[in-house]
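One structure coming up, written as structure tokens, with questions to follow.
Yeah, one chain of the complex is gone here, protein chain that is, but the others are all in their spots.
The chains carry the letters A, B and C, assigned in the order they are written, with residues numbered from 1 in each.
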Amino acid sequence: MPRRTYNIAMVCDFFFPQPGGVESHIYQVASKLIDRGHKVVVVTHAYDDRKGIRYLTNGIKVYHVPFAIIYRSASFPTVFSFFPMFRNIMLREQIEIVHGHGSLSSLCNEGLLHARTMGLRTVFTDHSLFGFAEAGSILTNKLLKFILSDVDHIICVSHTSKENTVLRAALDPLMVSVIPNALVSENFRPLNYPTEPSAPGAGFGHNPPTAHHLGPNDPVTIVVISRLFYNKGIDLLTASIPRIIMNHPNTRFIIAGSGPKAIDLEQMIEQNVLQDKVEMLGAVRHEQVRDVMVRGHIYLHPSLTEAFGTVIVEAASCGLYVVCTAVGGIPEVLPSHMTVFAKPEEDDLVLATGKAIAALRANRVRTEKFHDQVKVMYSWSNIAKRTERVYQGISGDISETEFYGYETADSAAWGATSRSGVRSFALIDRLKRYYGCGIWAGKLFCLCVVIDYLIFLFCEWWWPRDQIDTAADWPRKHFEDSDED
Amino acid sequence: MLTTAPHLHIRRPSPTTTEFTVSTLPPQTLPLRLLLAVVNLLRLLLGITVLLVLYAKWSLYSPYTAPASPPEALSLASLANALQHVLDSAPGRLAQRAAAGTPAWALGPAALAALYAAVRRVHAAESLLVLRGLGIQTSSSGATVLGAAATRFIPTEKIQDVLINEAFRGFEVRHYLIVVVDGEEDVVVVFPKLLPRRDVVERVWRGVRGCLFDVKPRPKDDDGQARGNGRRTNGKI
Amino acid sequence: MPEHDGLMRVFWPTDIATSDLPGVIVGWRNSGLDVVVVAVLDHVDPKSVEGALKAGILLRGAPHDLDRIERLCGHSSMHVLGVTNPESAPEGKFIIEPSWVLATTGPSLRVPKVKCQVASSVQTISFERPIPNRMQYISLDPMALALADKGDPSLLSVSDGSDAEDEKQERRHRQKRRQLVDKLKLHSVVKHAPSMKDKALSRIVNQVNWAWELEHLMQKNVSLIGTRPKRTLSVSERVVEQATTMRDDAILWVWDKIIFYVFPIVRRIFILTLVSHRAAAEIFLMILEWRLRPSSPALKDISATAQQIEIRLQQFCYWPMQYVKLRLRKNDWASVTTSHPDYIRFYNSLWLVANDVIIGIAIGSYIIDNAGWVADQIGLLLRQYTVEALHSSIEWLMGWPAGLKLNKELALFLGDLFLWVIEYWSSCITTLQPLLPHIIWFIGFSSFAGASMPIAMFSDLVSILTIHIYSFYLASARIYHWQLTILLSLFQLFRGKKYNVLRNRVDSCDYDLDQLLVGTILFTLLFFLLPTVVVFYLNFAVARMAIISLKAVFDTMLSCLNHFPLFALMLRVKDPRRLPGGIRFELRDTQDRLKLDSNSSIAFSSHPPTSVIYLKPIPLSFTAMFHQYFQMGNRIRKHYLSPRVLFCLITGRFVPPIHRKVLYSLQYSMLPAKRADIIQMWDALNSLPAKKRPLGIYPYGKQFINMPSLPNGRRANGRRGAP
């Protein structure tokens, strides 16, 4: 059958001009989806002078909804007042699928709720991990449960993240797909990539003229690029840098990024005099990351929690040997010959770094081949393709059997018919789903949903659909579905 | 039922001169005319009444008393005399009673509101006049019947672009036509008050480009426009 | 003509005489089919007119040099644009060129019917000519009442912190916008080069402004072309002519004598006195603007009176220059519109000063008449509000006011302190009391120099007589601020934290026992003493604010007296066309014309589609006139009603009064940024052209005089040419 193309709305608080992982993820997926012939609009809140409607390259249309911002990241939860505007946008863009990103973005949560009320298909992508111990995460988990208990499909960026989400929101695992992040591998080339042929022959020979080849006594440079926050494990870093340098005096550190922990690092540098060994660059923009990375041989990633860890993929793609803590989804991201894993402990981190340095010195790792391997592993077009499959699945364009991979027969055994394929939009079914969310929370959620539905009816009456004129479409690309990658 | 949704009316006596008028005035039918006449009459009466009441209020406090002898015509005194006569009439006494009854702090705002209602325009009309070789002139009728239409003329060589943009307004997203003026910070919004719907705006847009730059509107231009407007202007109304 | 897109554009003055006789249309041809009609000459031959135009015969006897016309209107000479009522002309009278305009005029038609052989469509833009002698003109953009020679610098010179940073961020914002606008320039979907017609607009505006003068000049010279029977005068007429000429000669002789011998002396004396005054003014100004350090405020920044005097002197220094400029205008074409704003500004300031003086005389006479009473009133007010009110309020604060839990001892202490100062001050006041009537009398006397003077003096008087409140405010604010800061840092200690300057954050720190002890006890102390201090501080802060607002009222009155656009308002009422605020077009319904076409004649059956447009000037809007008032209001609001000021008030920091420069930028906006020094003035005054023989302006005047009788005169020679 001919491939259907969809009108998709990406709803998230985090989007350009603010830099970040989620932002670039949304942007890349959107542009690749547009390449595949879909129509994508992004709905986010207004940044300081960015109100209104903008177009990005490749025809991504961005709605910067003017709303109260509590601070730079998240917009104020304007529970229902966002609905009329949201509905207007959805109608004028003729949206079929609403795709929310980031469980912390209230805009996304509201968008998904309203979208369900309006009877649109919804997909949710979870970018982050949440523990169960902290008091704060209890609330967020309840909220997530509220939102996700009616979403058609969920996308997680790693299997760990999938397990986490399934537990948090009490979901059917089959509703959760794992689609990793990717990177634009052209932007993360090794230093002298174009000159060096990507054939494996180059790696052989005892001293190939690669930048990463190390003589016995030329310094090893370790790069750290991360926002300097506690959960990025900067304390570990601060603790282990002096010891690493003590054990391997011929190493340099390049630390890029800014944050509250920067002061601790500086103090460490001053306390044991390391000004000539450790270089702190401060914040670097995303397009400069590659230039910083290629200055080093090892990428050190001491994070304490990480859903996916795009940055280590980028580092590997830049031909760096990656030393990282085995937390979150990180162990799934890279093959073992590119990485050295460490426990989130100071001693183990020092140990692992030592191993990495030793391996580099002995030329046991062919970092020059990393780039091509990573290029094969992760590409946004592939991500977009898999995302598109999710869309097809939820809008019933491919059969449940194919999508969920089991016969509806035995699925009937455990009564999942309501969720199989498409979720029914009937208010009563939705209320059923919400009601199961908890003793008190369930009732509260039901109340919210009912109010939302009433507001929806009011909107239908006050701003009738025929009064809303549809926006002009960007010229669709014509994409022949070629099954490469 | 006095007004309708804004609709477009085009006058082009010659191919090089076009005037696009968007107004909320419904097509003139007899009942409508009658209705309008009645409404205007009522407003007139309202205005007169308010003025009368105000004068009564004033005359309550003013020491001025009408002179016994009839003053010569066409003088302030005669005017005051006439007003006195009006006040002595039945509606005048009623007005006096009303004035005496209401306190000043209540009377002032009420009178202002009533006067505003009396002079408010019923139909808004905004127009765009395109003269090839001269430029574009936007004009929008004032809020009250007293105020004249505010016009803005933009010579052709200062017109950088004419394009359709989208922006949030209230709870909805509207299309609107803007003129980008060379070297000015703010774009000029055409039909700022009425903000007609997309089809109207697009017709006007094609008409303007056809009349001003003598380009035959092609469908591709629309996308060109769309691409154009989006990338740069942050649509604030 | 190289290019024409078949669009004929005719600018047609509505108020030229429209006869149904055949005539020649003369005017400017800006480009192919883009013409501005200046005049219609009846009963002349187009070719001869063309020749005359080439030879400049028609402009003979022009009062001023002709190249200004070329510079402003963009063409060396006018052309024959076409003919009117060709059909009513005798056959073969002239050959019609294809690009000519064939217009049908007549008393019945307000707008001529225009057609052209090459034109596919016609725009007839009919305009009413502005009359230059009445200083009417049209312009594309509104005229500027304020001097444009200084924008930001005057503001940037304001360098007291808050305003400076306000300005800075404002400038940053402006620059951001500028970048946005530049980006906007980069982007354009379809570029098209503006056609000749588009570029011509500014020139056309000038031509329209010139149309009246040129038309009259030409009508005067029409008699020079076209052959006319030269009839000789009769004897009696000659006698009369002789006599008149003799009388004229006599008068002229006397007049010349006066001009050549007496006038220069008078003029020279006048100039000398003027310059000497100017020198004196210069000295005064130097005194007023002297500041011992560039940062420290000058005298005029401190006192309103000095400011006022300075403004007046500045105006005085500027007037001669303005006058000279206006005089120079006299011996140029009347249609040169560059100097009209100067004219308005000049007379505006004159008017204002006159007004000021008139009101001032009234006030002054009143004050002088009963100076004693006024003095008593003022003394009473002073005592009542600056001494007794304060006194009572402080007493009220010393006893526990309004259930406020004040610390008795501290309240007593502070109260006694302030009371003592107040006592001292009031004693000073009482010693000053007998002087007051003299001061008042002096003020009243000064107000003969304008009502603004006593107001300024009063505002100064207020600021002098309330110094004690100011000082109280300062003192209490200091105490309060100090206590607040200590409390904050002690609170950190109380929480077992301390503010780390290096990290610029609060981090935990453990103190020793004695530190904890002393810190805590002090914290408790200050915490319980705070309300008392707050109350006193608030008391004086309120008083201070009241005084500031009073002075603000004075300043507003001053600015009204000094800069009210009185003259402009009057002009706006009298003759709006002297204050052009732009132009606007009106599209006229052409239905009636078409109807008329259909039934009138066969000649117009082949009429191109025509749109009749009226070009009308927009008078300057009132908002534009009062624009600077709005600006000043914004500036004051931004200075006083900003959260920053509120924060300062709350934390007890000193709220700086708004800088006079900012406040008075309005007054200065009519004056040049830097005044012309004496030498320039001397040169300017001497550069005034010595009066030539008044005959020089006679023709102008005469033509001006018999202008109304013009049409029938033309009708006459027309009749003469008929047979």
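Rule of thumb we're sticking to: contacts are C-beta pairs under 8 Å (C-beta built on N, C-alpha and C of every residue); 3 or more make two chains touch, one makes a residue touch a chain.
One rule holds in what follows: contacts and distances are computed from a predicted model.
Per UniProt, the protein behind the absent chain is "Phosphatidylinositol N-acetylglucosaminyltransferase"; the candidates were "Large ribosomal subunit protein uL15m", "Phosphatidylinositol N-acetylglucosaminyltransferase", "Centromere protein M" or "Trafficking protein particle complex subunit 11". Note that the absent chain touches A, C when the full complex is taken as a whole. From the set A:E279, A:E332, A:D372 or A:D397, the residue in touch with the chain omitted from the display is A:E332, counting the whole complex.
Of the listed positions C:W351, C:W396 or C:F523, the one in contact with the omitted chain in the full complex is C:F523. Residue-wise, the contact with the chain that is not shown comes from C:L406, picked out of C:V353, C:L406 or C:L484. Checked against the full complex, the one of C:I69, C:L493, C:V612 or C:C648 touching the unshown chain is C:L493. Note that of A:Y47, A:Y435, A:Y453 or A:F479, the residue touching the chain absent from this view is A:Y435. The omitted chain makes contact with chain C at the following residues, 400, 405-409, 493-496, 507-521, 523-525, 528-529.
Remark: the residues of chain A touching the chain excluded from display are 129-133, 145, 149, 153, 155, 158-164, 166-167, 170, 172-180, 230-231, 233, 235-236, 238-239, 260, 302, 304-305, 308, 325-329, 332-335, 343-347, 377-378, 382, 386, 389-390, 403-407, 410-411, 413-416, 418-419, 432-439, 442.
One rule holds for everything that comes next: only the chains that are shown with their structure count from here on.
Compared with chain C, the chain whose C-alpha mean position is the greatest distance off is A. If you average the CA atoms of chain A and of chain B, the two centres end up 52 Å from each other. Per-chain CA centroids place chain B at a distance of 29 Å from chain C. In chain C, there is no position where the chain touches two or more neighbouring chains simultaneously. Counting partner chains per residue, chain B has residues 227, 231, 233 touching two or more of them. Those residues of chain C whose C-beta lies close enough to touch chain B in the complex are 5, 7, 9, 34, 121-123, 125, 140, 177-178, 180-181, 183-185, 187-190, 192, 194-195, 197-199, 201, 582-585, 587, 589-590, 608-613, 618. Note for the complex: chain B touches chain C at residues 11-17, 19, 129, 131-135, 137, 139, 151, 153, 155-157, 160-161, 163, 180, 182-185, 213-215, 221, 224-225, 227-228, 231-233.
Every residue of chain A that touches chain B in the complex is listed here, in rising order: 49-55, 59, 61, 63-66, 84-85, 88-89, 92, 463, 468-472, 474-475.
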